[in-house]
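Removed: one protein chain of the complex. Kept in place: all other protein chains.
Showing chain A:
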Amino acid sequence: MSTASVANHDAAHDHGDHEHHDNFVTKYIFSQDHKMIAKQYLVTGMFWALLGGFLSVLFRLQLGFPDMDMSFLRPILGGWIDETGHLDPTFYLALVTMHGTIMVFFVLTAGLSGTFSNFLIPLQIGARDMASGFMNMLSYWLFFISGVIMFISLFIKTGPASGGWVVYPPLSALEQAIPGSGLGMTLWLVAMTFFIASSLMGGINYITTVINLRTRGMSFSKLPLTIWAFFLTAVIGLLSFPVLFAAALLLVFDRSFGTSFYLSDIYIGGEALPNTGGSPVLYQHLFWFLGHPEVYIVLLPALGITSEVISTNSRKPIFGYKAMIISLLGITVLSFVVWAHHMFVSGMNPFLGSIFMFLTLIIAVPSAVKVFNYLTTLWRGNLIFTPAMLFSIGLVSFFISGGLTGIFLGSSAIDIQLHDTYFVVAHFHLVMGSASFFGMLAGVYHWFPKMFGRMMDAKLGYIHFWLSFVGVYMVFFPMHYIGIAGFPRRYYSFTNFEFTNMYTDLNMFVSVAAIITFLAQFIFLFNFFYSMYKGRKATLNPWQSNTLEWTTPLHPGHGNWPGEIPAVYRWPYDYSKPGAEDDFIPQTVPLSATPESNLPHEQELVKVELEIMKEEEEVLVSNDAKH
């Protein structure tokens, strides 16, 4: 219904002219246009990525150069650098915690899904906007509030939450245990509450939009894989974030109202606490019920973006479109039944460990299918290495490297030794951290022309890619060795133990690589903001892509298409079709217009298509009549 009324509204005006009743506030701040909201998410995500990256540089300095005099950081860190110029061990934990929280939630969940789901869903399915523009705006601003609260928590006297990004109680519940579990933890919980509300509103919107607002002819079997990925990501988020909220709520009760959900038999700070009967393991179950699906919330959009970018730049249909969808569905379902593989040695029943090992290793199968499909898509393609394509290939590499180490960790017997060592750090930074990050960068490079009507500089993009790609491997690959050697995570220093009293050289190498990789991101930042104003003007379809967003004007207004929304007649991957003149056929080109390249089964679909076209004409005629 709403589509129709917007369509009429648009048809009644000349295109673009309705922008004049947007003032600065409604256009750039409280915007309800999905494209502007996407840009808001992107820029906010970039801010958080820089901050999260900076925090990691700080603790990498500590790990790589434990004897270094860090007095020069006092202007930023103040009292967290002690008189001898060393980083405070408590603040080290705060840095690790905040790095994790920021990167997982603010950058790779909000920054990635928020940006690209918002930007691409309406554009690629052929909708004027999200199902609810208002709720979409609310979603961003709740995220913003969440960010403000988290940001403030960095500056309070007792420091931000410091119990690791998983904030396991009792550590996170008891102020006596660590200073960060005081006000810092309270702010963490409040911020996360806003964040959860924000993701739910976003997710409901994405799902509703994909289901209800697809343009004529855009059946689920013609959806680009990006949309499939965003759609399933939103479904995962919708089902798992409420559980995190429950976990957080019970933690709030334990912290503030004297309940014992997670607390039992605790003697701390010279006194025995009255709490009995609670279980810290309960929290872990609840947390990882979100925590593991969260990994896929972060990863699936990146895989969706990659599918689109690789197909376009290979000038070749994505191999196994249906298999890709089935594996996405498989990952979605399985992501909910593997959470306890984070808890093999938490003290839970070993039988449960057996079950979760089995389920965990199953999830490797759809992941493997995706990798093989990417490889086959590249095979005998005609590959154009745009920066987006490079980052996508980088993503596939990280996905393989990090995915394979997951097989070690998913096997409970092997996990005994590797759990909570640097092997885990290497694993998830590659498979979800770097892979998703590369997906996000690929998305920015690919859709920048659609976002800002200008091109990013490709050469700077290449430099950015190679520095980042090599850099990420130089940071995380050595961590496998350190992890196999048994180095535990979240250690401030490794000098206390004989078995960790080595690899100072390797840790130094990792830190230097991390700093270089971090600095390389400034090339991207420069490229991004410079190209936004001074970049070369983009053409309408710079990558010669098939999807709908490239049929909009260079600067699409609110409503995306000036006239009617185009109808869709074919799947989005008709690249290099035999018989066709060009090496791409956009989704809007009817099969009846390309008899020379139609496959036998497509010839039969031509009849169905003619009906759609007739319907479309009727709408056009009725709109014209209203003029």
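Just so it is clear, a residue touches a chain if its C-beta (ideal position, glycine included) is under 8 Å from a C-beta of that chain, and two chains touch if they have at least 3 such contacts; residues count from 1.
By definition in this document, contacts and distances are computed from a predicted model.
Participant: Given the options "ABC transporter permease", "Glutamyl-tRNA(Gln) amidotransferase subunit A", "Extracellular ligand-binding receptor" or "Cytochrome c oxidase subunit 2", say which is the protein name UniProt records for the missing chain.
Facilitator: The chain we cannot see is recorded in UniProt as "Cytochrome c oxidase subunit 2".
Participant: For a quick check of understanding: of A:280, A:471 or A:586, which residue touches the chain that isn't displayed?
Facilitator: Missing-chain contact among the listed residues: A:280.
Participant: Can you say which of A:85, A:242, A:453 or A:488 touches the chain missing from this structure?
Facilitator: In the complete complex, the chain left out is touched by residue A:488.
Participant: Consider the whole complex, including the chain that is not shown, and state which of A:544, A:592 or A:623 touches that chain.
Facilitator: Only one listed residue reaches the unshown chain, and that is A:544.
Participant: Using the definition of touch stated at the top, determine which of A:27, A:315 or A:454 touches the missing chain.
Facilitator: Here the residue in touch with the unshown chain is A:315.
Participant: Can you say which of A:57, A:238 or A:362 touches the chain missing from this structure?
Facilitator: Answering carefully, the residue with contact to the hidden chain is A:362.
Participant: State which residues belonging to chain A touch the missing partner chain.
Facilitator: Within chain A, the residues that touch the unshown chain are 88-90, 93, 163-164, 168, 170-171, 174, 177-178, 263-268, 272, 276-281, 314-323, 345-347, 350, 353-354, 357-358, 361-362, 364-365, 368-369, 371-373, 375-376, 378-385, 390, 393, 396-397, 400-401, 404-405, 407-408, 411-414, 416-417, 419-421, 457-460, 462, 466, 469-470, 473, 477-478, 481-482, 484-486, 488-494, 496-500, 502-503, 536, 544, 573, 575-578, 583.
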